[in-house]
Each structure stands twice: as C-alpha cells, then as structure tokens.
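The complex is shown incomplete by one protein chain, all other protein chains being positioned as in the whole.
Chain nomenclature is as follows: A, B and C, assigned in order of appearance, with residue numbering initiated at 1 for each chain independently.
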Amino acid sequence: MLVILRPNTDEKSNEFIETWKFLNNLPEIQIKKHIISGKQQKLTEIYLIGDTSQIDREQIATLPVVERVIKISETYRIIGRHKDQNRAVGFDYKGIHFSQENLQIFAGLCAVDSREHTELMMKALQENGQYCTRMGAYKPRTNPYSFQGHGKNCLPYVFELAGKYGIKVIAMEVMHEKHIDEISSCLELTGYPTGVILQIGTRNIQNFELLKTIGRQKEFPVLLKRGFGITLSESLNAAEYLASEGNMNVIFCLRGIKTSLGDPHRNLVDFTHVPVVKRLTRMPVCIDPSHSVGSRDRAPDGLLEIFHATAQGIIAGANMILVDFHPNPKKALVDGPQALYLDELPIFLEDVRITRETYNNRCDLAKKLITHDTTL
Amino acid sequence: MLVILRPNTDEKSNEFIETWKFLNNLPEIQIKKHIISGKQQKLTEIYLIGDTSQIDREQIATLPVVERVIKISETYRIIGRHKDQNRAVGFDYKGIHFSQENLQIFAGLCAVDSREHTELMMKALQENGQYCTRMGAYKPRTNPYSFQGHGKNCLPYVFELAGKYGIKVIAMEVMHEKHIDEISSCLELTGYPTGVILQIGTRNIQNFELLKTIGRQKEFPVLLKRGFGITLSESLNAAEYLASEGNMNVIFCLRGIKTSLGDPHRNLVDFTHVPVVKRLTRMPVCIDPSHSVGSRDRAPDGLLEIFHATAQGIIAGANMILVDFHPNPKKALVDGPQALYLDELPIFLEDVRITRETYNNRCDLAKKLITHDTTL
Amino acid sequence: MLVILRPNTDEKSNEFIETWKFLNNLPEIQIKKHIISGKQQKLTEIYLIGDTSQIDREQIATLPVVERVIKISETYRIIGRHKDQNRAVGFDYKGIHFSQENLQIFAGLCAVDSREHTELMMKALQENGQYCTRMGAYKPRTNPYSFQGHGKNCLPYVFELAGKYGIKVIAMEVMHEKHIDEISSCLELTGYPTGVILQIGTRNIQNFELLKTIGRQKEFPVLLKRGFGITLSESLNAAEYLASEGNMNVIFCLRGIKTSLGDPHRNLVDFTHVPVVKRLTRMPVCIDPSHSVGSRDRAPDGLLEIFHATAQGIIAGANMILVDFHPNPKKALVDGPQALYLDELPIFLEDVRITRETYNNRCDLAKKLITHDTTL
Partner (left out) sequence: MLVILRPNTDEKSNEFIETWKFLNNLPEIQIKKHIISGKQQKLTEIYLIGDTSQIDREQIATLPVVERVIKISETYRIIGRHKDQNRAVGFDYKGIHFSQENLQIFAGLCAVDSREHTELMMKALQENGQYCTRMGAYKPRTNPYSFQGHGKNCLPYVFELAGKYGIKVIAMEVMHEKHIDEISSCLELTGYPTGVILQIGTRNIQNFELLKTIGRQKEFPVLLKRGFGITLSESLNAAEYLASEGNMNVIFCLRGIKTSLGDPHRNLVDFTHVPVVKRLTRMPVCIDPSHSVGSRDRAPDGLLEIFHATAQGIIAGANMILVDFHPNPKKALVDGPQALYLDELPIFLEDVRITRETYNNRCDLAKKLITHDTTL
C-alpha cells in the first residue's frame, strides 16, 4: 500500500508527525519513506510493506497530510507504474532533468585511455553543445589478462577536464562500493567540477550487494544496464532493489541481448522494449547503440548501423543515449571497432535531433487514436 | 563467377548465342541464367557454378555481349551484394515496384474468416488509398486441432473482392506446392482480378523442397519470413535456395526472434537487422510488426507498441510492412489480440508516412559522413 | 473424450457396429478410430472430438464392446499420457518392438555416399549383431550448393545390401511426400528386403503438410526429431499431428538445442528431456548423440564425448539411439567430423550395454522410493 502525502508536506509539522506515528504503529507493517524532488514541488510517498489486507484504507485517507492511498501491485512496488499514472516522474541532477518526457545524450569514451584523448573528446563535446558524457574508468573484462581500466588514477584529470569543458554529468561504471568512495573523494578533492551518474553494468545487474549499497547512497543517480540472459522482468526487479533501498533516481538502459541470433551484430538490439519499460515503470529509458551493434558497419544508404539503432530507440521515445566516440578508434584500448569518430559527432547529433522531432510529431498523432477495450 | 551481359541483350541475337555456347562448353562448369526485368531495362546475368579457378576471366570479358565478369563470394551467390553494388535491384509486379529504395504497405487479415470481414477490410483499404493487402487462407497452426484456415474455399471471394476494391497484390502464405496450383487456378478462373505474392512462413524456411518448388515457378514473387531458432545467415541461405532455382523476385521479412527474452512481447523484435539484410543482400526487406509484438499494448505516450515497432523498421529503411488489421478483432479466429482496428488505419498510415519522410531526410544527412577506413 | 474398446474387438461384430453407430450419431461430435497392435492383443481406441461436455459418459460406458471411457486433456490428446497410464504403449515393425520399455540401436551412415561405404557399414553391423541402421538418402542442407544426397538413385543398392546383411529396419529422412513413394516403390521393386522408418528432420517439424501426409500413411513408422528454436511442447504437438491423422507409430528423437551456449558442442545436448517426454507422452524416445555433440572430441578419461552423451541418454531410459558411423570419416560427404570409426563400434555397443544394465538396476531401486504428495 502506498500513502501519498500532500505536496511540500513539512516533516517537522505536527500533522506529519501525527500521521507518521499512526502508520509506524500499524502492527506487523514496515514503513518506508520516499521523497521525489521535482522542479516545483516535493512529493512524499510512504510505502507500507507487509500484509496490508487488514488495513483500513479509508481511515488512513483521513489522516492529516494524506492526499491519497493507493493499493499497489506486488511487482515493481516503487519503480512501477500502478493505476495512478500521474505521480511525479523523473529527477533533476546538476541542473539537468531526467525523465520519460525528454532526451539526454551521453557521447564519450568507452574507456579512458589517456589524458590527451580525454581532452580531445571533452573539447569536441563542448564545441557541439554537449554537457554530458560517458567515461569508463573501471572496466569489467571477461579475460583477467585484459586491460582493466585506469581506475581511480584517471579520475582527477577526467573530472578536471570535464569542468574545463563545461561537462555537467559523466556516466561512469562502478563494479565495487570502493569505486563510489573513490569517485566521491576525487570529486571533493577537485572541487566538484562535474557530476557523476553511477553506471551498473550488465554483468553486475544481479550483484545484489552492490545494488543495495548503491541504492543506499543518495549522492549519485544510477544508470542500470539490462542483464545478460535474464528476462526483462528480472532486470526491472534489479532496479526495484535500488529503489527499495532509497535511491529512486534510476535510469534503465537497454543494451542488446547476448545471442548468436543477433549476428552479425554484437548483440540483438532490443530497443523495441523502450516503450515497454516506460509502460511498466516510471524510469527514464536509456539506449546503448554502441554495445548493441558493436561495429562500424554501414548500410547501403550510407548510414552506419549504429546510427540506425540509435534512430530506432529515439523514434520509439528513448530518453537517453549512451554512445561510444573516440578521437582515434584504432588506438582505443577497449571496443575500438564500435567507436564513432569525432567528425561524425555533428551528423550524429543532427540525426538524433530530426528523429526526436518526428517522435514528438508521432505523439501528437497518437492523440487521435480511439481507445478500444482490448479485453477479449 | 558471374557474367553480366549488356542491358537489353536479345537472346536471339548471334552475339548472345555465341557467348552462351562458349560458356556452356566450359568443362565441369554448370551455367545458370537469371534475368532481372526493371522499369527501363532488362538485365541478364549468367552464373558459372563449379570450380571456376581455372577459367580465364579476361577471355570471357571479351565475348560479344559481355559487359563485365565478376568473381563472387561463395555465400549468397545470387541474392548477395558483391563488390559490384550497382547491379539492378528490385522487380515490378502488377505495376508495383519492389526494391530496397521504396516502401509498400500490406495491411490486411492475418486469417480470412468470412466473406463479410474480407469485404470490410478491402473496402477500408481502398478508402485509405491502399492497393496491397495480406490475406491468410492457409494457416500453419502449432496444434492440430486449431482452425487451419479456409484454404482454397475462400480464394474465389478473396480474389473477386480484391478486384472489386482495386487491390493489386495480396501476400498469401502457402505451405505446400498444391496451394500454388490452387491459387493459380483460382486466379485464372476469376479472370486475374488481382496478383499474389507467395509467402513462406517462418516454420517452412528450411522446408527445402518447398523452397525449390517455389523457386522454380516464375508466376509469383515470394515473401520469405526469417526462421525460428536459426541464424540470420541460415535464413538468408533459404532465400538463396529460391534464387538458385530461378526466382529472384524475393522479399525477405523480419518477424522477430522467438525467445523468452522478448517478453512481454510475443517475439524479440529484430528490426535492427533491416539495414543488415540490405547490406548483405539485394533483397527488399519487409517487417511484420504484428507477429513481432503480438499485442495491442499501448505505451504511456499513447502509441500502440505495434506502431512503435513499425516506426523502428521504417526509420531504418524497411521496404515493406506486413500488418494485421481486422474489422472486429474480438471475433478473429487467429491472432485477434494483435490485430489493429480499421479506425486505426488512417493514423497508422500517417505515422508510417512521416517516419518514412524522416528516413529519407536521414539518408540525405548520410551524404555528409566521411568514409573512414575501419580496418583495424 | 476417449472410448477404449475391449481388447481384440472384431470390427465386423454386431456389437462393434452398434457401438460405432451410436458414437457416430452423437450431434456435433467427430469420431476417430485408432488401433494399437501389440504382440498379444489389438487395442481399439475411439476419440470423440468436439464439445463433449454434454455427453453422457455413463451411457457410453454401457455400450456393447466398450471397456472404459476416459476424459482426456486438450494437450497431446492421442500421444499423451492421461490419467490412465496402463494403455498399451509401443508397436512392432518387421518383428522388432519399439516402446518406452526397451532399447534399439540405429548405427549407420549420416549420408549414403557410395555403394562401397554402404556395404562396409552393413557388413560391420551384421558382424556386431546389429539388425537396424540409419541411412541418409535425402539430405536437407542449409546451403543450396552443398551435396543434397543421392536420393532415389541409391535406394536400390541400399535396400539390397540391407537384405544381404540382415538389416531389418532402416531409419531414413524424407523431406517431401514424393520421397515416401520413391521408398515404397523401390522396396516393392527390390522385393521388400528390409523395412524403413520415415524420419522427419528438425527443419521440417512444423512442415504441417508433410506431417499430415506422413500421418495418413500406415506403411511406415515415423521418427520425429525435435525442432530448432521451438519449445518441447511445440515439438510434441507436431507428433500429435501425425497421430491425429492416424499414424500412432511415432518415435520422438532428441537431438540437442541449437544455441551458442552449447559451444564447443554443435548443439546443447538435451537428453535430460528423455524422462520428460516419457512422462508427458506414450512415445518411445530416441537420442541422436552425433548431431548433438558434433565432434570426435575425447575427454581426458579416454571416452569420446559422443560416448558420454550416449551414456547420458541411456542412463535416463532412452529407447533408441541414432548414431553416425562411417568406414572412412575423412571421406564422408556430410558430417564427417562427428562420425565414429567402424573399429569403435564394438566398444560403443559394449558401453551402451553396461549403461543400459545400470539403468535397469536404477529402475529396481526406484521401487523403494516413497511417494510424497508434492502439492505445495
């Protein structure tokens, strides 16, 4: 059961305290508070966990600051869309809004390999009006003898250069809780020149201890990548782990399905799940065309297949793009074959722009659709 | 090895006869002739099959009507794109052009269930400016006790109504060679009011005897659906079977991958392979969003997920759409849950139109892309 | 609903005729008769198909030759195990019994390539006490330019040699109804020196027209191979197609699942489904270790992995083995890398023998198991 309080409820008010006490005294019910801070208002939701079948919903609805009481389904309690679809969605971080309503682009290096390449990348982003990027410091590698990323050693120059070139947010994968501390410390040390979104990779999506730790911190938002070999529902449950520990600022990222049926692509691109994730949950949905396609192959129409995959995500309403670029793909230490060249950046951005515009036009068209009762 | 003759070569000319004789006398080499009839010209290709390593290519190039001699790779000999990418592509049927350059829409009934529904469907198509449709007479069903389609009994009224409402081409699945005879006879009987594209379903993609039989007839073009559980390459080889028997008028259809990783969709939509099939072969590429998605689920943006899947195919250059509509989905005998309503047809068509327009704009954009040497 | 008649009921008797008339006059019910000929008795089953909810079961039970009336589930109506698990199972062909209770070995050539190899193979089988074999005349090949089998041309010497070396039954794949005629004619021509089991390959498992045709003939038993990329349940439904057309002499063959997760094997061996198919249906279960494993790799314990896969099928109760041997694997035209050598045949047979013996001992052990109610 979910109790939604009136917007901007003050937690120090007597009304709030009275309501909280009442809920807290419900027998065998655990309560959890979640706060969603939007641009104009702060929304407080209180989850009642346990056997709520005996609870008098009417009575709770009459408590001082309560606006509404909602019965929620068992799956995706916090991240899910329930009957009430008007609840605040999305979040702000470093002045940037992330939600199911808009689109943010994170072009950048799959793996930070040198200060020089990092600077070239950041500079190109600024010149093209970009303020977000991806930068891999910690790299999960199948083979223990492969390059594992520069780790915390590269953080100082990555953050410093981000500040120099006006990059506000960096998406960066972490594989262990100590990485969060290293990022946090380095940000402090360098004077917070930029922000970080913690990325959880596909291989760690069921590393529940990492999910819990990241869910408990509120400093950084989280980008969670769909898992290998598990169902979409199981991957969404991993997002619920984060939210159940307190961090609701979660973006869900589609990155292709690992199967030989996707050949010759690296993975079978799964961006048709963009509207599905938006329907099942309240999370913004990111796409990673680089890891999905995995090559710079070019269609006969002249467009790279990574551009096509990107457009397929955008035309169906994706809210974020994670895409690999590199100043010199042939020298990249990780995933060079799928990196785009810097001179392709302006065309990529223009391609995204016109496709997003068409998506918006498609949404206008949707208003003309009649709703049919599809219960057969 | 492939010998391309000069456009519009006359097979009765002495030059042609001389060339043919020479090739036909090459020891241990089998020759096969393929004719591609385009709008402006007729192109004749002669394939030399066998061990061609000892053949003097220079000598053949000097034969009377020979334009060019091309060494072809072993895979997809006929349907493939080889180094020479300028060969004529596509074909005309009943005045309609099918190629990698344009887009045709085949909305219609998954399964013909009654004359009344068929007429309502055809009428709606005509009112919306459509001249192609899909109509299932023979239905492959997993369970032997399920409705198996009206078969040849419904053909007379299907063809007659097609003629009445100006439908020029019907895509219709066949599962046995006798179905082709039934279709052919009924068309003759009814005075050829329409045309038919023979559809080979996903379950018959490696029914090599059926492929050979259909490949040998030239009356009807073929729509070949990607197979369950086999690789893309294996599915493309099935198209090569058709072409190797003589029928090059083949359209390849993507229809999703059968895997639980596609849940909650019926299949995992694979339309990112649209540009891949266009890159590997010369076939027009069709998409089937209805069987891929399998439901009428609707995204929060108001668009049905079938619309989104369709747009994803179009934005990446699909050349044909096969989509299920029904005048009364709740009464459909097969796949009702995925059928669109007739009142959704005009919006669907408008959605396709604006997305295709954006695809064309994206292609213009592609001209600005620099070609990088991607050999690492 | 299923009506089981008394064993050895004479169809010319008045009792039978009376019963048949009664059932045949039930409104809106279609009836189908199936006869199971065992060693000691002939069993007649009559299926009532349609809405049987209004039928008076008691009344039917009192009809002259009726032994029992059984309500059956919708899935696998004929091939399935229903509540009544004591019905006759299995069949005899050419004096050989096929059932869930025993084990038959079909070692032989994947593809017949020459008379000489065929004779060497048959001779080796006879010398090792074998009376069944596999011989591929018609070969389904992914690539249209690969060797497609010698087809009907090799049938005369294959059948003649079988007769010469005492081979009673040959498992032989067919891909088209004309192949059945060719086999039937050639057997007649050569004086029926041997018998044939028609094999339906994995690629044709949902070639429903072929299933129907083969189901309608009663001359030959059928070996049906599990399909690529479809569920076990869908594959079992294909067997139901055969049975629903009248042929119940069906053996179901497991041959591995096509997935890259099976690497380095050609397929992911699925022989743990041996007891599952025996639990869900009444069909004998065959295993094909050669196509599952696909190589002659050898474990450190000295046994080939094909031997291990075979033992895994046997230890769990498999009833038939289809295994590739070749007098000279390096010269085999199809699947040479997975063929066993003739000198490995006696050891293979001994391995099968001791493993089957242990399976029988395991069954004795099972009698000590207490039955727990597992309804949770």
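Basically, contacts are C-beta pairs under 8 Å (C-beta built on N, C-alpha and C of every residue); 3 or more make two chains touch, one makes a residue touch a chain.
Values in this document were obtained by computation on a predicted structure and should not be read as measured data.
**Q** Please provide the labels of all shown chains that the missing chain touches.
**A** Across the whole assembly, the hidden chain touches A, B, C.
**Q** Of C:113, C:270 or C:324, which one is in contact with the hidden chain?
**A** Touches the omitted chain: C:270.
**Q** Which residue among A:206, A:295, A:328 or A:361 touches the omitted chain?
**A** A:206
**Q** Pick out which of A:100, A:118, A:237 or A:290 touches the chain that's been left out of the picture.
**A** A:237
**Q** Since one chain has been left out of the picture, which residues of chain A touch it in the full complex?
**A** The list for chain A reads 49, 74, 77, 140-145, 175-176, 203-204, 206-210, 227-230, 234, 237, 240-241, 244-245, 258.
**Q** Since one chain has been left out of the picture, which residues of chain C touch it in the full complex?
**A** Chain C touches the missing chain through residues 81, 85, 100, 229, 231-233, 257, 259-265, 268-276, 278-279, 292-293, 296-305, 307-309, 311-312, 315-317, 329-330, 336-337, 341, 343-344, 347, 350-351, 354-355, 357-358, 361-363, 365-370, 372, 374, 376.
**Q** Name every residue on chain B in touch with the hidden partner chain.
**A** Interface with the chain not displayed, on the chain B side: 259-260.
Heads up, the rule we're going with is that only the chains that are shown with their structure count from here on.
**Q** Looking at C-alpha means, what's the farthest chain from chain A?
**A** That would be chain C.
**Q** On a C-alpha centroid basis, what's the spacing between chain A and chain C, in Å?
**A** 52
**Q** Could you give the separation in Å between the centres of chain A and chain B, each centre being the mean of its C-alpha atoms?
**A** 39
**Q** Show the residues in chain C shared as contacts by 2 or more other chains, in ascending order.
**A** none
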